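Here the complex is missing a single protein chain, while all its other protein chains stay put.
Going by the order they are written in, the chains are A, B and C; count residues from 1 in each one.
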């Protein structure tokens, strides 16, 4: 049972039961991006917008819709919580760290790592609640659940041309 | 070696080395029909014509071209020898008898017999030299070689609308 | 309750011995395999038949003059006849095409018969409970030909709504329909619909991937024009599927893939196609897989569809009763209420737990169930779900498996409910 308890940590169950930043943004101006997990049909819809901060770096606003398992939905909630109010460079760093957290096992599934950099060790202490998703790496199939919202976020950022 | 000697009987080798009725007929009026053995690419070209016998049954004239193994070519030669100068009903009977001689093994290759009648026993005594091809049934793959010219003849007869 | 129903019909303990994977265990828990609708396990006789083939006979087929090549060809063609007889095809040696799976079989029809025969004014009629294998090929054909696709609706029991059915056939050239839903278990009235289709000048393709493993399938009686099923769900190996088609239809169809075996002649300019069924079997076919499928079919028919059906109905009753008794309002079961109207599988969902999490926790008990959209997304949309949990039965399952399932599910609900 230790593996299971590692997967279903309290933080994850909390975000699953009480998802943060759930809702929609008007689109346009916001980007509306759908993501599917072909394995199970889980669906995440990411709404993304940037604020106008004058001369300062704009900040990102994100809302989450869709449905799916505890891992995909809690990961989306955790993602939204970390992204909201962050600048683009901060978010890029977050994405990189999160993918590192996950990608170790993706390699073992038979893939090449996306790029070598993604194999840098991550400092989970600095990741806050996000680190709770670490237990997922013991369950390779669930990595796709955990990364779904993040990949969708990346696509939305591309659409926003940031 | 008994099987092999049964396959390569003297009559067969003779017809292979000295094929009868080899040549072509002007087409039209003759029918020119090609037959292929997809197994090995053996090719038989049958030229077929019927004579005008006034009120009597017309007779068939056949010539053979093409190339292939000893079985396909000797069978074509034997076929031409038996068909030449015969009437359509006589040829139909010949074809039926010959197919019976061959079809027993075709069934074992996994096919249904073309029709139940084709399983009638044949009287090989009445078949003359043709009966020499009987050894082929021990070599199922070669049945297609032996029947190639006969199937091509049948197609030519269809074209001639007889 | 029919807790002892299954042991009376089949000797499951004895059957399980033929399936070594069922003797494996993880963390001291034996494997409980409840995912045969995704892929069945196979008896050792299937592996032995394939190994034996490789050990004594292997050579490429149809082109060799030497003995082992002849024997390989004979074994391959014998498997074809066996597959044909299983579904009572009138001319098995001509009307059975071996493909790589059921999906390819359906695509073959779409990309040959479909491309030639369908145009903008034509309609393909199908249902809202199809597997993607019997839907995406038609959606692709729609893109290519401009034909339309219309769907028969389902009711709240997951059965087809047949009111005013005659009108649904307007402009229809093909009815493409499942013989058993892989999500609901529903067995639509394919014989009746085939009569209807034929009366209206439409052909019928039946997706029997979920039917052939469970019920006697008789294409002569059904009179369907095409039918597909897949080897790995009928105790055969992966890598092989079966297409049945009526002789005159197959004869008239253009070839599918080009290459060796499907030709009579090739020149620099063009080619002549071979006779059916080889016209549709380009390249080296799945020879050992055909031999294995033959052995799988032998195993299945030795047990007999009568016993299989009865056994499965017993498990169905037992399982749905146990689920309802244990979880009451918390659980929803999908599909027809009457067990006689369905095959041996149950899809269900909990209000508060996602199927993925259900399957994950059951895996900790070494219980295999499927969670997801089951390659039937339109049906999921229709049911207003993104996923269900599905348990499916075969001859090697018994009530102990279901008891284990219930214990596992109780823990699921405790953890996440």
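Going forward, a contact is a pair of C-beta atoms (placed from the backbone, for glycine too) under 8 Å apart; a residue touches a chain by one contact, two chains touch by 3 or more.
All of these numbers come straight from a predicted model, not from anything done at the bench.
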Chain not shown, its touching partners among those shown: A, B, C
Option from C:74, C:140, C:162 or C:333 whose C-beta touches the chain left out: C:140
From C:225, C:289 or C:312, residue that would touch the chain that is not displayed: C:289
Among C:73, C:107, C:186 or C:322, the residue in touch with the chain that has been omitted: C:107
Residues of chain B (touch criterion as defined above) contacting the omitted chain: 1, 3-4, 7-8, 13, 39-43, 67-73, 139, 142, 145
Interface residues of chain C (partner: the chain not displayed): 20-21, 24, 26, 31, 35, 38-39, 41-42, 47, 50-51, 54-60, 63-69, 99-104, 106-107, 110, 128, 131-133, 135-137, 139-140, 143, 149, 151, 230, 232, 237-241, 255, 257-263, 265-271, 282-289, 356, 359-360, 362-363, 366-372, 375, 377-378, 381
Where the missing chain touches chain A, by residue: 36, 38-41, 108-112, 140-142
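What we mean here is this: only the chains that are shown with their structure count from here on.
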Separation of mean Cα positions, chain C and chain B [Å, integer]: 45
Mean-CA-position distance for chain B and chain A (Å): 74
Rounded Å distance, chain A centre to chain C centre (Cα mean): 37
For chain C, residues that touch 2 or more chains besides their own: none
